[in-house]
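Complex shown without one protein chain; remaining protein chains in place.
So, subunit A:
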Amino acid sequence: MQEKIVVKDLYKVFGPKPDLAMQLLRSGKDKDYIVRETGMVIGVQNANFQINAGEIFVIMGLSGSGKSTLIRLINRLIEPTAGQVLVDGQDVASMPPQQLIKLRRRDMAMVFQSFALLPHLTVLANAAFGLEVAGVPRKEREARAMKVLEQVGLSAFANRYPRELSGGMQQRAGLARALVVNPSLMLMDEAFSALDPLKRTEMQGLLLDLQREHQRTIIFVSHDLDEACRIGNRIAIMEGGRIVQIGTPDEIIRNPADEYVRAFFNGVDVNKYLSAKDIADADAVPVFSAAQDFGDGFHAAIERLRSVKRNYGFVVDSERKFVGAVSIDSMIRSLESGAKELSHALMGDLPPVRCDLNLRDLIGRIVRMPYPLPVIEAQGHYVGAVTQTILLKKMAKEEMTHA
């Protein structure tokens, strides 16, 4: 995948003598020492990451962790102290002002927590603001702004003023203002944090819809784990100016890098973010190969099940695609009726589950089912089985780690 943004060794020091603070950092002093001795605050410390084109990259952290500073370093609302921010290979951190202004007009936009609409302009004029600044004639910019307002469902309010709109509608206008310049990179700083939970979910849905239509690279700052997991392709977790972990929501939930990251999930129902493949066990149920294990009828298979004290087994084909399930009973019945083909012994009522099925729905399926459930990938390849016991064990373990 193509890298849209590369951040290299990025630092931000707030204070009168950033060079001194950098020297202290390089000599191995930590940020607490620097604050105590010099009063200077390390906003961002040694940030290194890449963001792929078309990705939604969420920066998470508690307040004061430096996430808002980091996002502002990327479009240089805040001057970096050291390091590089490469956007499409160009270093924003060392760019001359004229070039920076051009880049911002053409290819970057930002959405703010407080919406930051201009109170003296109508919704339409606010949406067209980026184009106005770039010198696009009124007719053209208003036509383009109108189109985007329709997209976000705000065309009826084009001639109203921001203060006449509800919070959710104001942020739609803020989103429209960013989309009108058609940027390949969008920065969203706690964009939905000021909205009530219902509106927040609605706006996340809108953002995902827009993203499906037109893939943009989005950097999204948030302190809400639900939000991060819902919209983020990858999440970076920040603490005290450092990035402590970067990964997909799954990776981070399954392997939190340290106590701080783990603490994020305290009180959060992580089962919501686990899916069938996370708990499927490949060894829970004996697996038979349709081509090899039934060569001499069912006797060998029955014998094998008896020897491991199981009643059920799954059957896969030569490419390990799931074929069906057999039980000792079903095989004996086939033998007694004289049918030798495998298809006679297969149990008909065991539909496999897809590996991305979330835990909540999985529980719903499994309580109604006395058998182990087979889990398959999108192409039908067998991944493993989920039994009631496995599920309960997994959930009990989660409880223990978060207690």
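Definition applied: contacts are C-beta pairs under 8 Å (C-beta built on N, C-alpha and C of every residue); 3 or more make two chains touch, one makes a residue touch a chain; residues count from 1.
Going forward, contacts and distances are computed from a predicted model.
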Undepicted complex member, UniProt protein name, chosen from "Deoxyribose-phosphate aldolase", "ABC transporter permease subunit", "Ras-related protein Rab-5B" or "Inner-membrane translocator"
"ABC transporter permease subunit"
Out of A:4, A:31, A:104 or A:144, the sole contact with the unshown chain comes from A:104
Using the touch definition up top, pick the residue from A:28, A:119 or A:338 that touches the left-out chain.
A:119
Give the residue, chosen from A:11, A:129, A:157 or A:312, that touches the chain omitted from the document.
A:129
Provide the residue numbers of subunit A that touch the chain removed from this figure.
72, 75, 77, 101-102, 104-106, 108-110, 112-120, 129-130, 132-134, 177, 181, 187
